[in-house]
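Here it is, the structure in full.
One chain of protein is taken out of this complex; the other chains stay put.
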Amino acid sequence: MYEITLPASPTISAEVAYDVRERIARLMVDCSAAIDNDALEEWPEFFLEKCLYMVISRANYEAGRRAGFIYCDTRDMLIDRVRSLRSANVYQPHLYRHILSGPRILSAQREMVKTETSFAVIRTSLPDGAMTVFSAGRYLDEIFLEGASARFHSRIAVTDSDTIDMLLVIPI
Amino acid sequence: MYEITLPASPTISAEVAYDVRERIARLMVDCSAAIDNDALEEWPEFFLEKCLYMVISRANYEAGRRAGFIYCDTRDMLIDRVRSLRSANVYQPHLYRHILSGPRILSAQREMVKTETSFAVIRTSLPDGAMTVFSAGRYLDEIFLEGASARFHSRIAVTDSDTIDMLLVIPI
Partner (left out) sequence: MYEITLPASPTISAEVAYDVRERIARLMVDCSAAIDNDALEEWPEFFLEKCLYMVISRANYEAGRRAGFIYCDTRDMLIDRVRSLRSANVYQPHLYRHILSGPRILSAQREMVKTETSFAVIRTSLPDGAMTVFSAGRYLDEIFLEGASARFHSRIAVTDSDTIDMLLVIPI
């Protein structure tokens, strides 16, 4: 199993130069946009080939458990996930909207930056248009900077709630 | 009818210098604050004289329809809208609160910057204080930079939901 090396969240986040902060900020909103704009096929591209993507409840995460709602540890698994999601297509149509606070830089060492970012996901059901807060929590990310680009080495979405009110089909 | 020339949303947003990003970020929060702080008379000032302001559902927008909940294509129409809103004043009192993700720069060419920004609007009804997610979606903006200032050439608020649960009286 993937070894998670995230530091405990420090009280004061790290100071970084503009070019680092901008790349992090862009990765955050670009990745969310791929999901929200239904460009899911692009979503795995934000991850390194060998990576971790996990969605886990806060209670499980804090108890040291590493079994989440979703667990993928290669980019190919993410691609498979999107493919099966497209072909299955049995769920009630709905849209996601990620609203993110600014990222906190937990540490920045050379090309590896660790961040924590609060999120809320608003889900709109179709065709009735009902909106609900689908999930709230924080991303714990390890981001690898290479040249102008930035990709997730790991992304753990820690949800405040222990339950997901329907089959979790679209990534958070 | 105003010709909309927004590019398809690219997977990776553009890299821009700090001064550009800061002007964009300020325009976003300043415009929202004018609405949320009930300084609506200032809101049209964030638009060029010849401009577009449209609120449209995602389904209509993606189907290529350009008829929205609101359609204004001059600043004077925005001013009129605020004026009639102030004089009519027949709606149940409520407050808006815009929460925005960071803007994605879709393209930046000379003084024209195209951006995409996710939003959620929390509405608080008075006097009972009930809060609901009133709208969620994204702004598609064309922003004209002139000196230190930035103004909307066009702002299209694309709402995830097809319905607005009451008469839409205050701009999004």
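A and B label the chains in the order they appear, each numbered from 1.
Assume a residue touches a chain if its C-beta (ideal position, glycine included) is under 8 Å from a C-beta of that chain, and two chains touch if they have at least 3 such contacts.
Here the structure is a predicted model, which means the values were calculated and not measured.
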{"item": "Residue, one of B:A14, B:L95 or B:I164, that touches the chain absent here", "value": "B:L95"}
{"item": "Absent-chain contact - pick from A:S101, A:S125 or A:S149", "value": "A:S101"}
{"item": "Sole contact to the chain not displayed, among A:N60, A:T74 or A:S118", "value": "A:S118"}
{"item": "Where the missing chain touches subunit B, by residue", "value": "18, 22-23, 25-26, 28-30, 32-34, 36-37, 39, 42, 45, 95, 97-100, 102, 120, 122, 124, 126-133, 148-149"}
{"item": "Chain not shown, touching residues in subunit A", "value": "9, 11-13, 15-16, 18, 21, 58-59, 99-104, 116, 118-120, 132-133, 135-138, 160-163, 165"}
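Note that only the chains that are shown with their structure count from here on.
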{"item": "Angle, in degrees to the nearest 5, of the Cα rotation that carries subunit A onto subunit B", "value": "120"}
